[in-house]
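Apart from one protein chain that is not included, each protein chain of the complex appears where it belongs.
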Amino acid sequence: MSYSKENVESIVNNGISRRSFLKGLAASGVLSSFPGGILQANEDLNTKIPYLGEKSYQTFRNACPRNCYDTCSIKTYVKDGVMQFIEGATESTYTHGGCCVKGNTYVKRVYSARRLKYPMMQVGGKGSGNWKRISWDQAMDIIAKKLLEMKKEDGTLLGAALTKYSGNFGITHYGIEGMFNSIGYTTRLAGTPCWPAGIDAQNLDMGDMWCNDPEEMKDSKFIILWGVNPASNSIHSMKYIYEAKKKGAKVIVIDPVFTEAASKASQYIQIKAGTDGLLALGMAKIIIDANLHDQKWLDANSKGYKEYKAYLDKEVKLDNVSKITGIPLAMIKELALSFAKAKPATIWMGYGMQRHTNGGSMIRAIDAFVAVSGNIGKYAGGARYGHLNTWGFNYAALSMPKPEGSVGYTGPEGAKGDVAQGKDAKSNYTDRFLNINKTARELINAKEPKVRLLWVACKNVFAQDFDRNQLIRAFQQLDLVVVADQFFNETAKWADIVLPVATQFEEYDVNVSYWHYWLTLNEQAIKPLFEVKSDLEIAAMLSKRMNQLQAGSCTFPQSVDTKAMMAKEFNPGIYEQFGIKSWEELKNGPVKAKAVIPYADGKFKTPSGKFEFYSDKALELFGSALPTYLEVRKPYDKFRMTSPHSRWSLHSQFQNLEWMEDVHPEPYVYINPDDAEAKMVKEGDTVAVFNKQGLLRLKAKLTDNVQAGTVLMYEQWYNNNIYNVNELVDDTSSDMGAFKTGAPGVALHDTFVNFRKL
Amino acid sequence: MQKAFLVDGSICLGCNTCAMACKNQYHQDKGILWRKVREIGAEEYHIDNNNILPTLVSYQKAPKAEMPMERFYFSLACNHCENPACVAICPVGAHTKDAETGICKHDQTICIGCGGCIKACPFGASKFNEKMGQAEKCSMCWERQADGKTTACVQSCPVGAIAIIDLHDPKYKEYANASPIGIDYAINAETKPTTRFIHPSMPKEVYRLPKG
Partner (left out) sequence: MQTIQPQNALRLDDVKHLRDIFNAQNSQELKRAFDALHSCIEISEEDLEVQFNRYFIGPMEPIADPFASIYIDDPDVVMSKSTLHVRELYETMGFTNPLKNIIPDDHLGVELDAYYQLLYLEEAKGITYLSDLRHYFLHEHLSLWVPRFIARALEHSEHDSKAMTFILLQLKSLLIRETTTQGVTA
């Protein structure tokens, strides 16, 4: 029996014929279900999806919840329940209609064939590669039973540990911490590898970390981009910098590397890594000696200026500053004096800059310089680092009470983390905190009780933490490792259970940024694919099972609606700050906070209420009250390895996508041509980069973007490539971080290596 | 009117948002990019990749620009030539030049995959899709423009390094260079590419640490 292809196609393609075809079927009583509506004719024989006109799509509001300054507001275009493409929201002057190379892969990411689809259990041991599907009920049953068994045996749930960080910074995702709060006192991998030294420094100096609105930079007359590369890592900020430059402002990049930002500046100044603090001290001395400092402001608003000035007079010698930083004295003078004379002037300090053993001291020194120049508390001025000023939500998802009778840790420390919560007022117990920057060691060594269960969410441990071999050992000796993620990665490889998690397009949330001042609603744009669930739904299911087994064992709600959880986060403070009456207004687009200039009123949350050049807390915690010069770590191998963040990925996210491979296929080590020549390495040669920690093999590119004595490799993770710069990093701490975030940071750029041709 | 891309290399970050915005819009197959961000000074800079054939030799010149590695870029897609070679050679009229806007459109429903445009385009704008056996290229998002929007790449660029201009507007005719830095781009004058470039330059003051 033959069929006519054309006949059938004309039926399928032509709405009218199809209608009568279907009528025929209905008339014969065959069909129990009948498709609703008249199907559209399929005129589309394009190989690519065509743009069909704004009206053909349903649009939704989303946010990019990644760990990124720019936290874009997104407009998502959906047709028949399938995401077609995204745009940046045009209502946000910051996002300005476009995302970035990573955000533009979201459609690919959501529908990636490699997304985790079902809860699965690794039978035959961690790393065996033998996986079985389990239902959500089964998964929750296993985990709940394990938790209750541990509670019974240890008398506490301190044996349950959570490691969660920046995979998703949506406010309701603190519900993951909330889930752990809701089961009792538990162990947390706390601290942050990212920016803690600078957070401490800013808090010591000014009582807060509170940067000016980045959009103001368009009106700055002098901008120093100090150890930050917004051309790669905050591309939406560049338009303000360009606007300022167009209007005659000077843009100076101070960086050990000639970065993408440096190539767009008015002036680039290369500096010896880790000496930036001394440069700032020298610059302060210069403008004070030239009487260009703001004495009036200093008298009214600072504490310890006298001691600070005495230190500069006595201990900071300009010739020495020039020698140690490598910058000619005339250039330093010119820089300092120009900065002082331009009003307003501002400095943007990067997180990369403080990833040294003396990082905190360097931020303190630069803060002090900006203060001396009279640019603190000024529009388009400021010592910019970051802020948490728009993060004043309820944290309802986070704030789950401990079940009655919970027993915890009775050590001295308080609560930790980027968004520190206060100690539980009603009890003498706290959670137990382990240093996230020493995860492997801490998991293995924890005692009384041992850590037996680890929950990993919004984090890729094997990508971001250090000492791979020890991490494997740490995971293997745990009874139960649960990994909640969107993709299978090396951390999942060593898990017992993987749980498939929703993307931001499959759940509600609300998002703000630690840099700009916009508020973005994240709507659910599509149905969750396969069996993926929101982290919040997972928490609710766990709670339900735990309470079935033992009533009252978990206080997390037993069923959640992500929309309702999102709505619960709003409060009068947020509404007031953003000038809205209801979160529903955000359906029309993101909204900006009312303009406030940090410290314009001269009020600081320091003990003295003033800007503290002299800080008692700094003396107590870090051994120096003043922002004195601290030498950076001495090299332990031939070359410094600097590992800045790549534009192609956010840590281990995005580079795994095939679209990204189209524009950026593989990693390289960037070597100064003189260094390469000395080792007979040519462009494109495969080299081994190695030190006491480990060894990497990759191709070399030769460029004087990198100074002699330094090699550069971007922090990134690839499909089917074991490249990982963290193999070479030891977990040496930065000076500060323990004050506000629970643990010091990691001196990532004080890693030293050697290399040879292979 | 002759709509044209104005590409500003002096502010382009090389971030590739534009290249990916195009992919996000049209979901091209693996390995096919209608818009590519090219690194000035790199060896591949002057070679346009149409996926199957080497571009006509008149366009290939050694890069004359000495610029630091991975710091300066031009974003290139189709040049929407005034005298398009693709339109001239297409046997079935899949390539057309819009009389009103000057946009060079490619209609995939008509394309028979003869490969003529692939060979004829001096810039490699027409890409060959092996799987479909057809050509495909940037059509300046004409459907988006007809709907009152701008092209996906222009919309997405964080710094406005790509813009759409009207070359027939006298203010733009001599405004910017017809060639990207370091290549005799417009050498194939018959096709008259409409893309215009603003050349980048190094910062006025660059200090690098002395050797040793």
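Read from first to last, the chains carry the letters A and B; within each, the first residue is number 1.
Everything that follows uses one rule, which is that contacts are C-beta pairs under 8 Å (C-beta built on N, C-alpha and C of every residue); 3 or more make two chains touch, one makes a residue touch a chain.
Predicted model only: the values in this text are computed from it and were never measured.
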Quick one: which of B:30, B:171 or B:211 touches the chain that's been left out? B:30
Given that one chain is not shown, which residue among A:65, A:88, A:528 or A:598 touches it? A:528
Check the options A:111, A:379 or A:690 and report the residue that touches the missing chain. A:111
Which candidate, A:132, A:605 or A:682, sits in contact with the chain we can't see? A:132
If the missing chain were put back, which residues of chain A would it touch? 1-5, 7-9, 11-12, 18, 21-22, 24-26, 28, 30-31, 33-36, 39, 42, 49, 80-82, 108, 111-114, 116-118, 120, 123-124, 129-133, 135, 488, 492-493, 498, 526-530, 657-658
Hey, which chain B residues sit against the chain that's not shown? 27, 29-30
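As a convention for this text, only the chains that are shown with their structure count from here on.
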Centre distance in Å when chain A and chain B are each reduced to the mean of their C-alpha atoms: 34
Within the complex, chain A is touched by chain B residues 10-11, 13-17, 19-21, 23-33, 37, 68-72, 108-109, 129, 132, 134, 136, 141, 143-144, 147-149, 152, 155-160, 200, 202-212
Along chain A, where are the residues that touch chain B in the complex? 45-54, 85-88, 96-102, 104-108, 231-232, 235-236, 238-239, 242, 258, 260, 262-272, 326-328, 331, 647-648, 658-659, 662-664, 670, 674, 701-705, 707-708
